[in-house]
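So, chain A:
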Amino acid sequence: MPSAGLLSLILAVLQRDVIASLRRGSEWSNPLVFYVMVCALFPLGIGPQPERLAELAPGILWVVALLASLLATDSLFRGDFDDGTLEQMLLTHQSLYPQVLAKTLAHWMMTGLPLSVLSPILGVLLQLPPAGMLPLMASLVLGTMVLSFIGAIGAALTVGLRKGGLLLSLIVLPLYIPVLIFGSSVVKTAIDGGPYMPQLAMLAVFFLVALALSPLAICGALRISVDQ
Partner candidate 1 sequence: MSISSTFHKWGSPRWFYQFSGRLLPWLAGLSLLLLLGGCIWGLAFVPADYKQGNSFRIIYIHVPASAVAMGAYVTMAVAGAIHLIWRMKLAAMVMKAIAPIGASLTFLALLTGAVWGKPTWGTWWVWDARITSVLILFFLYLGIIALHQAFENRDAAAKACAVLAIVGAVNIPIIYWSVEWWYSLHQPASISFTGESTIHPTMLRPLMATLSGMYLFFAWVLLLFTRAEILDRERNTRWVQDIVCGEAR
Partner candidate 2 sequence: MYFDTFSELLNMSGHGSYVWFSYGVSVVVLGSLIFVARRRRKQTEQHIRAIVRRKQESSSTIK
């Protein structure tokens, strides 16, 4: 029963990462705080007029969510690399694919998911019209998942390097752009009363593609990073 084995492997990895992240605290709370703070910076930069803020809210919320997710990505494999557990992952006769999948999902559950759940509050801060709230959450849930998968590729490529940080941004940001475009347009269309399902469906397609393909790239990148 290989499928049952896979499932329990995925669950075990998921459980471990989520517990570890919850115990550390900073791992899930920092991106959240960053999100809140940077969203609060924008009105200070561009002025407090509610109408103008309302117009910009989708774009700002999405760009900042993207940055928060990006900054959190660096730690995805770094902890495991530093303490040597990444090697253990590579040295099992089981496939690396489900492990990487589970790790990325766990990471999303600790960054993208809280961001998405919190986003309505920031929507309120930025005067996002109520019609945009649900689409905002939905697009962020799907979108941050895609961001996590793309970011994981970058994190896997840079985990062995001491520089990390901004190098990761350079690699990953260009790949984030389609997600940003569709994600923010979901919210904008919803505010304007238009049909936003097509864009959301597009995000879902991105998600499925990322789910299927990115673990392959991540596995390869991890092997390269460990072999230095």
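The candidate set was assembled so that all candidates are chains of the complex that A comes from, given by their letters.
Assume a contact is a pair of C-beta atoms (placed from the backbone, for glycine too) under 8 Å apart; a residue touches a chain by one contact, two chains touch by 3 or more; residues count from 1.
Everything numeric in this text was worked out from a predicted model, so none of it was measured.
Novice: Thinking of the complex as a whole, which of 1 or 2 is in touch with chain A?
Specialist: 1
Novice: What residues on chain A touch candidate 1, complex-wise?
Specialist: Spelled out, the residues of chain A in touch with candidate 1 are 25-26, 29-30, 33, 36-37, 40, 43-44, 47-50, 53, 124-125, 127.
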